[in-house]
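First the structure, which I've put down as structure tokens, then a few questions once you've had a look.
What you see is the complex with one protein chain gone and the rest in place.
Let's turn to chain A:
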Amino acid sequence: MNFLYFDPGLGAMIVQAVVAAAAGILLFSKNVMYKVKSFFGLVKEEEDTYDSIDIEEEDTNTDDKKN
């Protein structure tokens, strides 16, 4: 059931393949850089008060049935 109540933009749907590819390369190289930097002890603590993109799950018993 895929109703759209706003136009997602066709170009925007198509472009995501390219965006994802670029993002993949970027994340990969960042990862490598991070490993190199932490090997030399160059990783700095971040100041931002907003945490990471991942959610810590406290209550997963009901959710796990789904996957």
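Things to note:
In this text, a residue touches a chain if its C-beta (ideal position, glycine included) is under 8 Å from a C-beta of that chain, and two chains touch if they have at least 3 such contacts; residues count from 1.
Everything that follows uses one rule, which is that contacts and distances are computed from a predicted model.
Hidden from the displayed complex is a chain whose UniProt protein name, among "Nodulation protein NoeA", "Phosphonate C-P lyase system protein PhnL", "Cytochrome aa3 subunit 3" or "Urea ABC transporter permease UrtC", is "Nodulation protein NoeA". Those residues of chain A that touch the chain absent from the view are 1-6, 8-27, 30, 46, 48-50, 53-63, 65-67.
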